[in-house]
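The other protein chains are all here in position, but one chain of the complex has been omitted.
Each chain carries a letter (A and B) given by its place in the written order, and its residues are counted from 1.
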Amino acid sequence: MNSPRAGEQGPTPRRAGLAFYLSRGPSLIVRGLFEPGAFAHAAHRLTGLVICAYLLAHIIVIGQAAFNEQGFDSLMRTFHRPLFLLLDLLLFGAVAFHGLNGCRLMLHDLSIGLRHQGRLVWVVTAATFSLMGWGLWALWPELT
Amino acid sequence: MTRYAPAARVSRMPAWLWLLQRLSGLLILGLVMAHMVVNHYVDPATTITVGYVIANVRKLTFLLVDSCLLLLALFHGMTGLRNVLFDFVSRPRARSLVAWACTVVGAAFFAFGLAVLLTVMNR
Partner (left out) sequence: MKRKLRVFRYDPEAGDGPRFQTFEVEAPEGMTVLDALHVCKEQQDASLTYRWSCRSFICGSCAMTINGRSLLACKTQLSNLRGTVRIEPLAGMNVIKDLVVDWEPSLAAYRSITPHLMTDGDPPETERIQYPGARRLYDAAATCVLCFACTSACPVAWTAGGYLGPAILTKVARFVEDDRDAATARRLDEIASEDGVWRCRTAFRCTDSCPKDIPITETILRLRRLAAARALRGIAR
């Protein structure tokens, strides 16, 4: 390929198609999972979006307490079933991860712990699972 | 001061959003964990009913915590959503639309939530 001289137009680059990038993507994604910083970035984003969607739904559901009392009581009885308690536990885990990872990001913003970045990500992940374990223990009587 | 011409006028909005996102996140962390633990994990057998909600909202701590959480969580969530959407939208007009939509949705849900709290408080 000849590089264009001043004033000349080089060859027009064309993007390799979406299908091909999608096929290359998996190797980058799999690689990314083993890099703590990239894993934390993806998980922080995913938990953030899930929590945001839940927040909006939650406000509407709790709002029923003010405007639709019978409906509210029956909704709350449904949400007390084991399936929903488990989903609530997952949400608890998502909030824990998002919050703890957020704290890690704030420390890094102050240039604290940059050398231990990888280890801190796994500490946050371990803490999240510990909290979920505690939650499971606390909920156990209700689940069985 | 330098004798070089300054760059084009820059908005201070991204800087403020960056700072407030972190401050609100820190405050939310404590409040939301308390909110979830008190309502679900301290006494898991409690099924939440309208009566439970009324009794709690009458307590000042609950009212304060819930209102703060409503404001901070909506701000933090909508700002986060805006940032994620900005990653996929690049044209200035489209970005303005996204920012405006996030603000409106946040404000609407806040107004609704506040109305709910005030209504329940007065039962």
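Definition applied: a contact is a pair of C-beta atoms (placed from the backbone, for glycine too) under 8 Å apart; a residue touches a chain by one contact, two chains touch by 3 or more.
In this text, all values refer to a predicted model and were calculated from it rather than measured experimentally.
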{"item": "Given B:14, B:30 or B:51, the one touching the chain that is not displayed", "value": "B:14"}
{"item": "Among A:38, A:56 or A:138, the residue in touch with the chain that has been omitted", "value": "A:38"}
{"item": "Sole residue of B:52, B:86 or B:112 that reaches the chain not shown, by the stated touch rule", "value": "B:86"}
{"item": "Interface with the undisplayed chain - residues on chain B", "value": "1-8, 10-12, 14-19, 86-90, 95"}
{"item": "Residue numbers in chain A that touch the chain omitted from display", "value": "1, 11, 13-17, 20, 24, 27-28, 30-32, 35-38, 40-42, 105, 108-111, 114, 117"}
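Note that in this section only the chains that are shown with their structure count from here on.
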{"item": "Approximate Å spacing (C-alpha centroids) for the pair chain A, chain B", "value": "17"}
{"item": "Chain A-touching residues of chain B, taken from the complex the two chains share", "value": "22, 25-26, 28-29, 32-33, 36, 40-41, 44-45, 47-50, 53-54, 70, 73-74, 77-78, 80-81, 84, 105, 109, 112-113, 115-116, 119-120"}
{"item": "Chain B contact footprint on chain A (complex, rising order)", "value": "45, 48-49, 51-52, 55-56, 59-60, 62-63, 65-67, 69, 72-73, 76-77, 79-80, 85, 88, 92, 95-96, 99, 102-103, 106, 109, 135, 138-139, 141-142"}
